[in-house]
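Here the complex is missing one protein chain, while the rest keep their positions.
By written order: A and B. Residues from 1 in each chain.
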Amino acid sequence: MTNDVKKKKQLMTRLVPLIVFLCVSIFLYIGLFRDATVLESTFIGRPVPEFALNDLVEPELQHDKSVLSGKPMLLNVWATWCPTCYAEHKYLNELAEDGVYIVGMNYKDERTKALRWLEELDNPYKISLYDPDGMLGLDLGVYGAPETFFIDSKGIIQYKHVGDINPRNWNSELKAVYEQLK
Amino acid sequence: MIPEIGHFSLIVATALSFLLAIYPLIGAKINHPGMINSAKPLAIMQFLLMTLSFVVLAYAFATDDFSVGYVATNSNSLLPLRYKISAVWGGHEGSLLLWSLTLAIWTAAVAVFSRGIPKVALARVLSVMGMIAIGFNLFILLTSNPFDRTLPYLPLDGNDLNPLLQDVGLIFHPPMLYMGYVGFSVAFAFAIAALMAGRLDSAWARWSRPWTLVAWVFLTAGIALGSWWAYYELGWGGWWFWDPVENSSFMPWLAGTALIHSLAVSEKRGVFKSWTVLLSISAFSLSLLGTFLVRSGVLVSVHAFASDPARGLFILAFLIAVVGGSLLLYAVKGSEIKSRGKYGLFSRETFLLINNVLLIAALLVVLIGTLLPLVHKELGMGSISIGVPFFNNIFFYIMIPFAIALGVAPLLRWKKQEADLRPLFIQLAVIAVASIVLAVALPAIFADKIKIVAVVGFALAFWVIITSLLEVYIRATHRHSFATGVTKLGRSHWAMVLGHIGLAMMLIGISATQNYKIEKDLRMLPGDEVVFADYLFEFERIGEANGSNYEGYKAVFNISKDGKFETVMHAEKRSYFAQRSMPMTEAAIDWGVTRDLYIALGEQLADDSWAVRIYYEPFIRFIWWGGLVMSIGGLLAVSDRRYRFVNKGAAKAQ
Partner (left out) sequence: MRKLFVLMTFMLSFNVAAVIDVYDFDNAEQEALFRTLTAELRCPKCQNNNLADSNASLAKDMRTKTYHMVVAGKTEDQIVDYWIDRFGNFVLYKPPVTLGTAILWVGPGLFVLFGGLIIVRNSRRKVSVAADDRDEELSSAEKARLAKILKDSEK
């Protein structure tokens, strides 16, 4: 190998650490604008699992997964101990009035507190499920509140949104997702 | 008024950093003695001003000045004074000020204690350190100012320091870690200065080495201290979780360990120079990367500081400037670094290099393991977690060749391999057998089952110990009798022995705890007894135990072994009035050389019995004592008389 070629090869080798570092930096930069705690859902494209939960308002009434199919809908996971749910609730009322079909799932909460909340803040939910021990939540991969599942008429989960629904994210992305549900 | 003095002091110090970064460097380039000599006074002034700034902040804490926002967020009037002071570095802004102060300390130290170094080279080194200071000081001033006032609002009292931090660990752990992280900037500056100058003779390694060793000692001690603190504070019986913040401290340590060995070789043999330069750049770069990871919110961790994208951006930009710039300089000017000399396959150089490679491989494991979840998710491939099972598994496999090579290396000669290696191979074979025998004997005596994984760990530890002792014997009896020869061995030599034996001790502690730890969660009523690991734990009684700011219960346990009473342990459960929601457990730890016993009291259960957790941790103290021994080894290395700069010969040659 001639001296020049050898020198070029050595230069290329010595540039490797720099190139690797710059590539890593790109990922670090992107990471600054992402929320590291958000987990994607394993249920996209999968049907809602089997369950048997009582109704929140009428304790003797039992629901199963058939309530989560038949039409495009939102399944909203909420609780009275969750302050973000409180902030989200008013907008859910608006959406419900606009014709969005929302089913509520009260998650790891107390029935009396939940009922009082719905009385005071209005009830946007066509059906209210009561999941006091969070077992349906576990089966759906719920890890906090509020979370909202976008389910189509066949009962297939097409999208999951973590965090509150507000005018900004509804209009910029979630509305389109909802409208695309068949 | 006084906090403003601290703020102003910081601003002036920043201005001095600018001067320090530029002036002496230009002086070095054009060979102007006046500008070159300005480096030392600038460094000292910067140090004095940073100290003033820091002292002012500490004063604000000590006097409960809650008009300063940072004090209000992290302190409280009822906090004991020692925690008020350590609360200075309990949050993001103050800890950065500590970082910057530490940098100023190191810069001044290098300026003052470097009589053997040509002034031109020293000027470059100090300028580089000044550049780093600019970055940190601007970061503090522009995004994270601890002196910001809350006025016109004046809180009546502060938020208080997180109770888990109200502990002696906070007093020592962060300062020691920072001394380590920041200390690697000295090696970094030496490397950059050498690259700028375009020459790297063996003296460079000699200058850089003591500074790097001191930084390494601090980092080793800081990490060991953090591990011990987590063990007793968090009470999960664990001492390392491979959490991203922990990894951020371990990566510079791995690079630093490789570096101190590489520097030794570059100094003695004049080889590995290019590699040593790259390591010098890497160790400090990893410190900076750690700073970014911990403060940017990019990774999820219990230890992370509160994050803010603006701050993250600044650090990232700084990181790219410093690391990118230095790696670019290395790429372009690295050709000027020539290593002359060769070494045989079975030489000490080769085996040192093998372990360097293994250390950096371990570093890559940690680095990739820490960053891959982020990359994986950003590439749309989903969220994954990389934790304890993965890291423990890989490190087990890396440790095997590492410990073997570590035992062999000191027994080899420099440069040439022995004409006849057979006597050495025979010695090593004997030692290998002895190690395995001891490794099987240890669990046979202390435990009831012999586990292969543990035996491997113990065998590696005994291998290191016996080869180290053999090496001492061979060196000592080289020209004298053993008794005389031992006294003639230099501190540097003992440093090596202690460093390696410290590692062996850690291996024993880790192998024992990982494989023979016993943990039980039980429900116990007063009068109940439980037996395991040859110990009888008798739950004697439980009663109310209230304090000035809490109420709770204290359980008394009598511990006996083989029928003989050993000790009494008191485990408590407290509800602090200030924090009713989360009752705290005061765990009882009975430490010992061969084992720790640990008892934590949980809640009272429905049937009136109490939830009790008991751990038996064999040889766990060896982990931290091993770290301590390694640090002592490092200190011995620095105290070797070669590094006493009262060397008249060197001074004359100036």
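Keep this in mind: a contact is a pair of C-beta atoms (placed from the backbone, for glycine too) under 8 Å apart; a residue touches a chain by one contact, two chains touch by 3 or more.
Everything numeric here is computed off the predicted structure, so don't read it as measured data.
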Omitted-chain contact residue, chosen from B:119, B:206, B:413 or B:451: B:206
Touching residue (missing chain; options B:325, B:344 or B:526): B:344
Touch criterion as defined above, residue of A:34, A:65, A:108 or A:126 at the omitted chain: A:108
Touch criterion as defined above, residue of B:44, B:62, B:141 or B:234 at the omitted chain: B:234
Full-complex contact with the absent chain, from B:368, B:469 or B:531: B:368
Residue touching the undisplayed chain, where the options are B:244, B:334 or B:618: B:244
Positions on chain B where the hidden chain makes contact: 163-164, 166-168, 172, 199, 201-203, 206, 221, 225, 228, 232-236, 238, 241, 243-244, 267-268, 300-302, 304, 338, 340-345, 347, 350, 353-354, 356-358, 360-362, 364-365, 368-369, 372, 376, 379, 381-390, 394, 398, 490, 492-493, 519, 521-523, 567, 569-572, 582-591, 600, 602-603, 605, 611-613, 624-625, 628, 631, 642, 649-650, 653
Chain A residues touching the omitted chain (full complex): 37, 39-42, 108, 133-135, 138-141, 143-144
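Note that in this section only the chains that are shown with their structure count from here on.
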Centre-to-centre distance between chain B and chain A (centres being mean Cα positions), rounded to whole Å: 40
In the complex, chain A residues that touch chain B: 7, 10-11, 14-15, 17-18, 21-22, 24-25, 27-34, 36-37, 39-40
For the chain B and chain A complex, residues of the former touching the latter: 278, 282, 285, 292, 296-300, 309, 312-313, 316, 319-320, 323-324, 327-328, 330-332, 334-335, 371, 374-375, 377-378, 382-383
